[in-house]
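Heads up, the thing below is written out as structure tokens.
And now, chain A:
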Amino acid sequence: MTLQTKLSKGDLVVLVEMNTPKGVDISDLVTNARHLKSRIDAVVIPDMDNGVMHMSALAGGAIMRQQGMEPMIHIYGRDRNRMALQGDMLAAHVLGIHNLLVVQGENIAHGDHQNAKPVDDLNELDLLVMVHSLLKGTDLAGFELKGKPEFFTGYQVQPIQDDDHLEEEIKTTKAKVDAGAQYIMVPPVFDIDYYIQILNKFKSLNVPVIATVFMLKNVGMARYISINDPGSKLPESLITRIRKAKDRETECIRIAGEMIKELKSQVAGIKISASGWEDRLPAILDCAGL
Partner candidate 1 sequence: MKTQSRLEKVLASGALAVTSEVGPPRGAIPEKVKEKASLIKDHVDAINVTDNQTAMVRMSSWAAGVIIKQMGLDPILQMVTRDRNRLAMQSDIIGAYSMGINTMMCLSGDHVKFGDHPMANGVFDLDSIQLVQAVRKMRDEGKFQGGADIKSPPKMFIGAAANPFADPFELRVMRLAKKIKAGADFIQTQCIFNLDKFEKYMEMVCDRGLDEQVHLLAGITPMKSAGMARYMKNKVPGMDVPDDVIKRMEGVSKEEQPEEGIKIAIESIERLKKVKGVHGFHIMAIEWEEKVPQIVEKAGLFPRPVV
Partner candidate 2 sequence: MENFEPEIVAFCCHYCAYTAADMAGSKRIAYPPNVKIIRVPCTGKVDAIHIMKAFEKGADGVYVAGCLEGDCHFKNGNTRAKYRVEQVQKYLTDLGWEKDRVAMINMSAGMGEFFASTALEFTQNIKQLGPSPIKHFNTDGHQTAVS
């Protein structure tokens, strides 16, 4: 069953995020994927996430396909112009990658190639328009394509900073849905009750809402997020809980698992991001009872 049909049937979908390597050694990527094969519905492959140069998501998606798994790749306008993007989309279809997630590319200044020149030929809305056009068999210049690609396209909501921003973000997201986004992915919030409130608001857009569970790894990381990303509402009690744990890593896995448990009845799908600790994903799934 593809992701799309499963979502349309109302079944819970479980996605995990896996980064392509910075380099050509794909052994970890493949091994981690294999360990999850029967347990998840799709693998989300970010494309040079956070502005850090990695192997392209297109290749990552193709590798997942080779492993018999369903890929979903990020697309955004920072690094490629409309030519490159359309070309890559056609390639994606041919390589068996049919799930797209339109994201906003991280500011170049935050990445590892700070001197690079951002392209920004198309914005997120343009991208959705572009995908829509390709689906219809026409490229952005109006020329007809030989063979139409098929895509299931979603939109990645920006991290919510506060209630005002939430309202604004719902508006922009609605525009994306109107432009053809078929599902939306909501970034992580650590206060579950608050997260559920947010998710419920997005549900009003009438497309499947996928929540994100982001794995904390230690106190330092939790502290960093609580200070630097107040919108993610990381409660002090969570930091205390990790500090008090005898085995902090296991506790972090448990926390992620519990979040998934709480969220799974509330949303159409859950994406788990272990951010480099993909080898711990099976343990998180165990804890989540998935």
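How these were chosen: all candidates are chains of the complex that A comes from, given by their letters.
Throughout what follows, a residue touches a chain if its C-beta (ideal position, glycine included) is under 8 Å from a C-beta of that chain, and two chains touch if they have at least 3 such contacts; residues count from 1.
Please read these numbers as outputs of a predicted model, since none were measured by experiment.
**Student:** With reference to the defined contact criterion, which of 1 or 2 touches chain A in this complex?
**Tutor:** Among 1 or 2, only candidate 2 touches chain A here.
**Student:** With touch defined as at the start, can you tell me which chain A residues reach candidate 2 in the complex?
**Tutor:** Listed in rising order, the residues of chain A that touch candidate 2 are 246-247.
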